[in-house]
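One structure follows; several queries about it will come next.
With one protein chain removed, the remaining protein chains of the complex are shown where they sit.
First chain written, first letter: the chains are A and B, and each begins at residue 1.
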Amino acid sequence: MRSKILIRNLYKIYNEKKENEFFALKNINLNIKCGEIVIIKGISGSGKSTLLSLIGALSKPSSGDILVNEQNIAKLPDIFSSQYRNEEVGFIFQSFNLVDGLSVYDNVKAPLVLSNINQDELKKKINLALEVANIAHKSQQMVSNLSGGEKQRCAIARALVNSPSLILADEPTANLDKNNSLIFVDILKKFKQLNKTVVVATHDTIFDNLAFVDTYVNIEDGAII
Amino acid sequence: MINKNFVDFSILLLLKDKKEYLFSFFIFTFIVFLASSILFISDSIKHDLFIALDKQHQIIVKNTKSGRYTPLSEEHIDSILQISGVDNVKGKVDGYYYFAQDRRYFHIVVDESLDEHSMIISSEIKSILAKFKYTTQFNFLTQDGITSLDIKKVIKSNIISNDVILVNEDIARKILNMDEDEYSYLDVLVPNNSEIDFISLKIVDLYPDIKVKTKNDLKSDYEYVFYYKGGIFMILYIVSMISFFILLKNQISSVFGEKKREIAIFRSIGFAIKDIIFLKFIQNSVVALCSYFLGVFLAYIFVFIFGAPLLKNIFLGHDASHIIFTPIVDVKTLFVMFIFTVIPFLASILLPAWKIAVEDMSEVIK
Partner (left out) sequence: MSLFLLNDIVVFIFIEVILLLLLFISEFSVLKVLKYWDFSATTTFQYALEKRNYLVNTIIYFTVSVKIVLFIFFVKSLDELSLLVPGAMCATGVIGANSYGNILLLFKIFMLFLLSIWIIINKLDLESKVFPYIKEKYYLFSFIFVLTCIEFCLELFYFMNIPLSVPVFCCSTVFKLDNLPFELNTSGLLIIYYLLFVVILISSYYKKSIISFFANILFLFTSYYAVTYFFGTYIYELPNHKCPFCMLQKEYFYVGYFIWFSLFLGVFFGISPYIIESITLKKYTYLHKYCILFTTIFVALSTYFVVSYYLKNGVLL
């Protein structure tokens, strides 16, 4: 199968050439195929988030290549990397990262306002995403009034609204109770059915030994083991 | 091109954070209010001056002797009438009466429609006379005793009419102590505008002591005084405005700073640096436009409905309390105001907007 993400000799060094220089990622090589679900496991501080942020073009590597759909995103100018984040990637963050003071609906709308689509299409896309994430009944609520599980479902709807092919989730269950965590695992399955490529960084054991997960990657001190 | 969804969304965010923008909104409204008030006042004064000027003939002739103005005689009129191109010459009586009790001068102007016992005064003069208990009539002290006139009518005080008393020509001569054949100035009618300069030269040739002012000269004089004063005022204003803008900029930077995380979230879902800058630009343009319209509107009410208390005295001195301003709003003034206030405002947000837009996004991961 075609590879979705191909990582070669990836390094991320914080505070390069300074006293407190720190190798967060060391020579990472990874091949993730289209439609795969990948769980990156490792203890806190092992470099999972750093890796996800590089795949999602939130930050730039110190060296090495990250090819997504055969395009190297490691050195893209801001306009292109932003477009990539907007169209290709859906993020689900540990702390949800919703915009306080806006309704669920407006939060989900945010990624769409960059493209010039008409109102009908805009509504259709948002409502579809809300349905899939099972949060449509709360669409007019302010996000600050939502529970943890609902917040995450709102974040999932936002991640899905632009129908990205790649979903990146960083510690998605860290702020959820057991019940909601299990719901998230179900949603992962749904992603699989939708043929999304998913990368989850976590240290939660709830993701261990899931049948539908294609690959488990263990990371320790910034290196894959 | 400009994306409607994006603009709508920016305004949505602006409404969400309206409290944070309130401060800049009020400061900026105040800046616009002040500047518009000043321009409204000076435009209005200018308008009244030019209206008065339009009623005059093309050439005004005055006589001088050792540098002081002295009356003209019938002889002057006759000889100027001889000049070809001159249609008519009118002798005018006009001058100042010193009202010793209040230590002020009244401007005596002739109005032929009045009879020998009545006068028309401005509301400013009315209030001065009222202070000395002259409510229905006033006694002028003249060379041949007292001349008593009834107040027939009171007219509005504008910049021209503020200190004016209109009387019959004979009475005017009496009050100003002028003889039958004496005139304060001559009003020369020249039908062909292109001959004005030539004819003024001719008049000066006839009488070297005579001072000639054409309508255009007067207009230039007025413009000069106005623009010049206005310009100096503007400089002072700019200085105060700059300090306001520094205040504003700090405020905006701190507001933007509080929004770091929000910006990082937007960046993570695909907003580019240029989008964030544009977003901030749209939001602040909306603030600026609202403030602009509110400021202009308030200035209009302040100047033309309340007569600009305080500011009026700065412009016109202490005895201006009765002057009213003719409501004049010229599109050009609004445009100048717009350039003068909105552009610096928007310029002052470019740098903070860029700074916040290029902040590190990794915050969202934590």
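Just so it is clear, a contact is a pair of C-beta atoms (placed from the backbone, for glycine too) under 8 Å apart; a residue touches a chain by one contact, two chains touch by 3 or more.
Because the structure is a prediction, the values reported are computed rather than measured.
Enquirer: Of the listed residues B:246, B:289 or B:343, which contacts the missing chain in the full complex?
Expert: Going through B:246, B:289 or B:343 one by one, B:343 is the residue touching the chain not shown.
Enquirer: Return the single residue from A:42, A:61, A:111 or A:222 that touches the missing chain.
Expert: The single option touching the absent chain is A:61.
Enquirer: Which parts of chain B are in contact with the chain that was left out?
Expert: Its contact residues with the unshown chain are 39, 42, 219-220, 223-224, 227-228, 230-232, 234-235, 238, 273-274, 277, 332, 335-336, 339-340, 343-344, 346-347, 350-351, 353-354, 357-358.
Enquirer: For chain A, which residues reach the chain that was dropped from this view?
Expert: Interface with the chain not displayed, on the chain A side: 16, 60-63, 74-80.
Here, only the chains that are shown with their structure count from here on.
Enquirer: Which integer distance in Å separates the CA centroid of chain A from that of chain B?
Expert: From the centre of chain A to the centre of chain B is 63 Å.
Enquirer: What part of chain B is in contact with chain A in the complex they form?
Expert: Chain B residues touching chain A: 3-6, 8-9, 12-13, 16-17, 262, 265-275, 360-362, 364-366.
Enquirer: Under the stated contact criterion, what part of chain A meets chain B in this complex?
Expert: 49-50, 52-53, 56, 58-59, 78-79, 82-83, 85-87, 91, 93, 95, 97-102, 106, 109-117, 122, 158, 162, 170
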